[in-house]
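Here's the structure, in C-alpha cells; my notes come after.
Only one protein chain is missing; all other protein chains are in place.
Order of writing sets the chain letters: A, B and C. Residues in each chain are counted from 1.
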Amino acid sequence: MTDPVFGPAPEQAADPELVQLLTPEGERVHHPAFDLDFSADQLRGFYRDMVLVRRLDIEATALQRHGELGLWAQLLGQEAAQIGAGRALRPQDFVFPTYREHGVAWCRGVDPVQLLGLFRGVDQGSWDPNEHNFALYTIVIGAQTLHATGYAMGVQRDGAVGTGDPDRDTAVVAHFGDGASSQGDVNEAFVFAASYNAPVVFFCQNNQWAISEPFERQSRIPLYRRAHGFGFPGVRVDGNDVLATYAVMQAALQRAREGQGPTFVEAYTYRMGAHTTTDDPTRYRLSNDVERWKLKDPIARVEAYLRRNGLADDAFVAEVAQEADVLGERMRRECHALPDPAPRDIFSRVHVEQTPELAAQQAAYDAWVASFEEVG
Amino acid sequence: MTDPVFGPAPEQAADPELVQLLTPEGERVHHPAFDLDFSADQLRGFYRDMVLVRRLDIEATALQRHGELGLWAQLLGQEAAQIGAGRALRPQDFVFPTYREHGVAWCRGVDPVQLLGLFRGVDQGSWDPNEHNFALYTIVIGAQTLHATGYAMGVQRDGAVGTGDPDRDTAVVAHFGDGASSQGDVNEAFVFAASYNAPVVFFCQNNQWAISEPFERQSRIPLYRRAHGFGFPGVRVDGNDVLATYAVMQAALQRAREGQGPTFVEAYTYRMGAHTTTDDPTRYRLSNDVERWKLKDPIARVEAYLRRNGLADDAFVAEVAQEADVLGERMRRECHALPDPAPRDIFSRVHVEQTPELAAQQAAYDAWVASFEEVG
Amino acid sequence: MTTMTLAKALNAGLRKAMEDDDKVLVMGEDVGTLGGVFRITDGLQKDFGEDRVIDTPLAESGIVGTAVGLAMRGYRPVVEIQFDGFVYPAYDQIVCQVAKLHFRSQGRVHVPMVIRIPFGGGIGAVEHHSESPEAQFVHTPGLKVVACSNPADAYAMIQQAIHSDDPVVFLEPKRLYHSAKADVDESAPPAPLWQSRVVRPGSDVTLVGYGPTVSTCLDAATVAAEEGRSVEVIDLRTLSPLDLVPVQESVRRTGRLVVVHEAHVTLGVGAEVAARVTEECFHSLEAPVLRVGGYDTPYPPARIEDAFLPDLDRVLDAVDRTFAY
Partner (left out) sequence: MTTMTLAKALNAGLRKAMEDDDKVLVMGEDVGTLGGVFRITDGLQKDFGEDRVIDTPLAESGIVGTAVGLAMRGYRPVVEIQFDGFVYPAYDQIVCQVAKLHFRSQGRVHVPMVIRIPFGGGIGAVEHHSESPEAQFVHTPGLKVVACSNPADAYAMIQQAIHSDDPVVFLEPKRLYHSAKADVDESAPPAPLWQSRVVRPGSDVTLVGYGPTVSTCLDAATVAAEEGRSVEVIDLRTLSPLDLVPVQESVRRTGRLVVVHEAHVTLGVGAEVAARVTEECFHSLEAPVLRVGGYDTPYPPARIEDAFLPDLDRVLDAVDRTFAY
C-alpha cells in the first residue's frame, strides 16, 4: 500500500497534512513529494482561467437574479481547486462532474453558455460528453462516482492504462463534495475502484458545507483518510492553492494512467457563496468564517506571486479583466437567446428506438397543439 | 481518536494484528490490551455453548436434507465468533443479526426450534425481538446495520449510555459479513454511527467468502481498517478463538455503553460449510483451504485447554454430548410439528390498523375457501 | 382560526405533534438549523433541541434505515426527504424493511414512522426536483400513502400520520407550499385520515385528483360550470388505502370519470382507479375512465414543464372526451 509519491497512509491520530505550494500571501513554498516547476505562461494561464471562471460564475449568478436562470450553483472560492484539477487533465482523460464544476467544464472546452441551459431550464445538459470527455452534470448526490469507476473499468478493458504511451494511457476523475462522501454510492465506488484497481481519481472538494450542514456532520476525521479504510492513498491539498492542486492531481492522474489504481484527493476549500441562489447561508453560518476564508482567496495569491516576481503587470491584469468583460457580455447576450426546447421533442428522446406508445403520445400531442392553432 | 484500549489505528502498511488468547493447539496466550481471567465455569460454558450450537446447526442441515426445511444457512466453523460475541452481551443490549447468527440467537435465549420457521417457510422470524433483545434475521445484505445504528441513537436519546449503571447502559450490535462490507448501507451505518458517536458495535464475521466470492473481491486490506477511514477504532480478532472474541467484544461493548461510540470488530474466521444448503462450494474453492482451517477448529482448542488444565474430563464431554443429542432429538420432533400459517392471516398482519382493502381481500379469500368446502 | 400557507400548516402540525408526544423526532438533511430547504421544520430545532430535530449526514438510505432503528426503540421518527427525486437511494429500506417489518414479525414489530416527501412539479426546478413517485409506494404492501392538497388538511393529516402506528408516506404538493393559503381551525375535529372527500359536488362527470392536481380539478369544474356542465370533484387524500367509496358513489350518478395526476400516466395511480372503478361500476359507466397525467417521458426541462403537466385545458379536454362515447 505504500506509494512512492503518496507514501504510507498517515496515522489516524496525526495532524492532517495539507499540501501547499503557494501560501495565501502568495509565497512559493516547497513540498517534498508534490513539487513542480511552473513556467510563467502556466502561472499566467492559471490566473487567467481563475479570473474568467470567477466571472462566469458571477455572471451566471447575476443572470439568475435577473430571472434569466431558475437557479445557479456558485463555485465562488473553489476556482483554484477546479482549475488545478482541470488543467492537470490530458485530452483522453474523462471527467464526471457534480453540478458545480463550472471551472472544470471550462478546462474541458465546454462553452460557458452551454452550462446555463440546465439552470435556465431549457435542457438537462447541452454539451456532448464524448466531445469534451466531460460527462453531464449529475444532481443526484454521488451517483456519478460509480459511473466514473465503471468508465475506468472500461478504460482498463480497452488496454488504455500502463502502456507508457502518454497519448493513450487514460485516467478518469470523479468529482464530489464533502456531503456526498456520506452516500452509499460513493463508498461503493471506493470498493469497486479498490477491488479492480481502477484508474480513477476521486476528487472531493471539501468546501466545508453540504447546504447548511457543516463538514463535521459527515465525518469526524479529515476526509482524505476515508481512502485508507478502503486500501488506497488519500491526500489533502490546499484547494485554494491552484499550484498545489495541480501538482497533486497531476501525480494522482499519472498513478491512474500507469495502472497503479485509485487515489483520493481532498481539496480543502470553502464555499464562499450560498449553496445555490435559493439558499440563505446567513441562517446557518457565521460571516466571520467567510471573512477568514476571504484571506485565503485563490486568485489573490496567484496575482501577488505573479506581480512580486515580475511575471505579470497591470497591463496583463487589465487584459484579463477585459477578456472577462467580453465573456460576461457574451454570456448575457447568448443566455437570452437560448431557445426553449420543443415540447414535442421530449417524446422522441426517451429511447434510441422510439416506442409505439411514445409515438402515439407524440402524435396526440401534435394534434392537441394543432387543435389550438385551428381555433386561434 | 486514540483509544486507551484499542489504541491508535494501525498503520496501513503494517501487518494486521490478530488478537488471540487461545491458540489452535489450545494454549493460553496473553495480549497486552485484551486480556481477561476466565473462570472454569465460564470456559466450560463456552464449550457447552459451542457444542450445542454446532449440533443445532448440524441438525438443521440434516432437516434440510430430509426436506423438512427449504434452506439452511450453516454456521459451521463460526461457533467461537458467535458465542464469544453473544456471551459478552448484557441483557439490556440489543442485537441485529444477519441470517446466520444461530449462535448469537442461542445466547439471547431464542429457542433453536424458533430459528427453523424462516427456513421451513412457515414464518419469517418467529421470536419476539423485544423479548430477546434480538431482532429478526435480515436477509437483504447490510440493511440491519442501519437499524442497529438508529436503535443505538434511540439508546442515546433514552439516556441509556454513560450513566455508569451497569444495568442501564446499553450497547447495540450490528452483525454482518465480509461481503456485506461492500454495501452502501453498511458504509452509511459507519457514517451515522461516527457522526453521532452512537453506542453500536459493528461485528463482522469475515468468514472469507460471500457465497463464491473470496474476501479479496470486497477489500484489498484487512477489513477492520475500514473503520479507520470513518474515524473509529477497528480491531481484528481470531474469530475461531472464543476467549479472544469474548474479550474483544466485551471491551467494545463497554466502550459503547460508556458513551465512547462505535467500534468495528472483525472476527477472522472461516465458513467451513457451504454458503447455504443449496450451494456447492466445490465449484469455487479448494478443499485444501478447508482442511487447513479444520486445524483451527474453535471447539477442539477449548476442549484441549479444558482437558489439559483438568477443567473437564470425559464425563463432562459426554454429558454435553448427551445434552446435544437431546437437543437434536427435540429439534427434529418439534420441527415436524411446526404448524403452517393460516393463509387468511396474511391479510391482517400487513398493518397495525387493517385497511378496508385488505379486509375485503380477506373476506373474499374466506369466501373463496368456503366455496370449496361447500363443493367438497 | 389562523390563516396559514400549506408550508406553515405543516410546520404547525409538526410542532403540535412534537409537543403532544416527546417520542416524535424529526430528521433529515438540513431540517435543523436551516429549517429545511422549504422551511417546513423552521424553528423546531431551536425549540425541541438537536436530539429531537436531527440534521443527518447526506444519505437517504441511512436516514430511513436509522429511522427504522429509532422506531424499533420506541420513537416516532418523521423523516424528511429533501425532494421527491432523492427518495430512491432509500428505496430498499422503504420497500423491503419499513413496509415489511410488521408483517414479517407477525405483528410484533411496529414501525410508526412518517416519510415526508415534497412532490410534484411546476416550480421551475432543475431535474430530479419535480417527480411524482407515489405509484411505486402504493404498489408496495405495508406502506400507507397519503397526499394533502390544502393547509387545513396539511395541518391535520401530518398529525394523524404521525399518530398512526403504521408507516406512512406523506406527500406534500411542494408547488402549493407557499401559494396555497387558507384559514385553519386548529381546534376543529379532523376528518378521518383514510378517506377521500368530495370537495365540490356535481352531477355530470366526476373529476378525481390529489395533492397538486386538486386545484386544477376545481378550476376545471369552475370553467365547465360556465359551459353548463356540472362537475363533481373528489380529493383522494389517501392513495393507500385507496378510498374509492365516494368515487364509486359519484360515478354511479355521473357515469363519467376522469383521474388527474402529475405522475406518468402508465401505471400511475389513475390506472388503479380506472381498473377498480370499472370493475365496481361497470354498468354505470357511460364512457371509459380517462386519465390525464404526466406523459411517459422523463420530467422535461422546466421551460416546458407546463406542456408536460396536466393543466386546465387537458383536463377539460378529457372531460369533453368522456361525453363523446
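Please note the rule applied: a residue touches a chain if its C-beta (ideal position, glycine included) is under 8 Å from a C-beta of that chain, and two chains touch if they have at least 3 such contacts.
The model shown is predicted, which means the values in this text are computed figures rather than measured ones.
Enquirer: Hey, which of A:43, A:107 or A:140 is the one touching the hidden chain?
Expert: A:140
Enquirer: Please pick, from B:258, B:289, B:334 or B:357, the residue that touches the omitted chain in the full complex.
Expert: B:357
Enquirer: Among the options B:217, B:307 or B:332, which residue touches the chain absent from this view?
Expert: Candidates B:217, B:307 or B:332; residue touching the omitted chain: B:217.
Enquirer: Tell me which stretches of chain B touch the chain missing from the display.
Expert: Here the touching residues of chain B are 70-71, 99, 117-124, 139-141, 179-180, 182-185, 210-213, 217-218, 278-279, 283-284, 340-343, 346-347, 349-350, 357-358, 361, 365, 368.
Enquirer: What residue numbers in chain A mark contact with the hidden partner chain?
Expert: 96, 123-126, 128-130, 135-136, 138, 140, 143, 145-158, 184-185, 188-189, 191-192, 195, 346, 349-353, 355-358
Enquirer: Mind listing the chain C residues that contact the chain we can't see here?
Expert: Missing-chain contacts on chain C: residues 61, 85, 88-89, 91-92, 95-96, 99-100, 103-104, 127-128, 135-136, 138-142, 240, 242, 263-264, 266-272, 274-275, 278-279, 282-283, 287-291, 295-298, 325.
Everything that follows uses one rule, which is that only the chains that are shown with their structure count from here on.
Enquirer: Where the centre means the average of the CA atoms, what chain is farthest from chain A?
Expert: Here the answer is chain B, farthest from chain A.
Enquirer: For chain B and chain C, let me know how many angstrom lie between their CA-based centres, rounded off.
Expert: Measuring from centre to centre gives 40 Å for this pair.
Enquirer: Counting in whole Å, what is the centre-to-centre distance of chain A and chain C, each centre being its mean C-alpha position?
Expert: Distance between chain centres: 36 Å.
Enquirer: Please compute the C-alpha centroid of chain A, do the same for chain B, then give the distance between them in whole Å.
Expert: 43
Enquirer: At which residue positions does chain A touch at least two other chains?
Expert: 182-185, 217-218
Enquirer: Hunt down the residues of chain C that sit against at least two other chains at once, touch-wise.
Expert: Touching at least two other chains: 56-57, 59, 61-62, 89.
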